[in-house]
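For this view, one protein chain was removed and the others were kept in their places.
== chain A ==
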């Protein structure tokens, strides 16, 4: 209603009507609508996987016309974008989380890449540089346009991206997590710039997990949950604040999607103290800050945090320093300090890590089921250097039965299995190493509901066997349903620790989106 009122005041520049986008077996967007008026900043909020990025990909032509249903009306005309170029030509530019700049080229070269001004067939560099200077002035970047991209920071690169979009006389700018990689000052500058563009009639659509920023700059907010539009809020008229947004984002009831489980929790056996890790490429960036946590036997410990908060970085750096540069921190297992310098050290000390990226980090997709299952501890079925085929087969068969891995045979290639069954193979691979502590990073990502339920059962069974489980998940209901205790992570630091019985989505989301550090004891 408020939007309609505003529409009367300001012309609607972009309207997406009833957008539905399906992937094989998954409905990523269902009947989503979005209305953006000229010269406004429109934020899109939702949990990870709610469908925000998919919606923006539909808008920018990454998913071309015909692969989705619904209409996009831009400046009063029905538009059918067939790729990014055609949406850019119309005046819609998207700036991705991962910047699409070429590090070895200069600022000018990047701005005009694919759009070079020419004179008699040769690039007119004088004109290009002149235009580049004007554009850089508009975005408030005072660097020499001949500077190579790799020599400027991420914040400035973001500005170059915007300059590049401005050069294409953009009407609607889409920013996907624009401040995720930026520090406080750079973020502020960027937000100011977006506000400035608004004054010049350029609308921005902004996806961000940082709710305080949204509250600060957005004029209206559309909330998406599970691929559906939940509501569109007018920031000023509806008196929106962070709590209001969070309620919209998580406001679903917890269904009984979890198997019955009575936790049997023992003593603390694994402890991380004051863990500090640097980014592997950017040393000044800390990806894990002073984090401490502990795990009891038989306990499922959840880690909640938004994408990029440092959950995976924390887990992988503990698992044999497989991510980032280890700075300081100590690990204790059964009261004894241990040092895990490599992944094989970690495996030998009874740790297992199931990666969030099953295909890139979890499996060798060229391999078959049986070879994948035994791959993390071949020594267990080998005599000397020789692998025992028969034992391998027997072990693979037993996991296939106990985890109900659906495959025509254990000789089948893992690439032929569905996501859920691939994940079971990965779980089998780590269960085979007989770990005491399992770190599961998004174990149910991209998996259908039935397989999820089975994986929940496996996780609970592992805990009942007295193993410690660390469960990293973006889905709050999953954490609340499975975990006994939940740590929240924000910007690399642990911000809270709550007993799952006492937690609710709102409290978790608050600790996940702000550094308000509370004293926690558990």
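Observations on the structure shown:
In the analysis below, a residue touches a chain if its C-beta (ideal position, glycine included) is under 8 Å from a C-beta of that chain, and two chains touch if they have at least 3 such contacts; residues count from 1.
Keep in mind that, in the parts below, contacts and distances are computed from a predicted model.
Name of the non-displayed chain as stated in its UniProt record, restricted to "Pyruvate dehydrogenase E1 component beta subunit", "FAD-dependent oxidoreductase", "Xylose transport system permease protein XylH" or "Methionine synthase": "Xylose transport system permease protein XylH". Only one of A:69, A:169 or A:379 touches the absent chain when the whole complex is considered: A:379.
Of the candidate positions A:405, A:458 or A:486, contact with the hidden chain is made by A:405. Among the residues A:272, A:447 or A:509, only A:447 touches the chain that is left out of the figure.
Counting the whole complex, the residues of chain A in touch with the unshown chain are 23-26, 319-320, 322, 342-344, 346-347, 353, 355, 360-368, 371, 375-379, 382, 385-387, 389-390, 393-394, 397, 400-401, 404-409, 411, 413, 415-421, 429, 446-448, 450-451.
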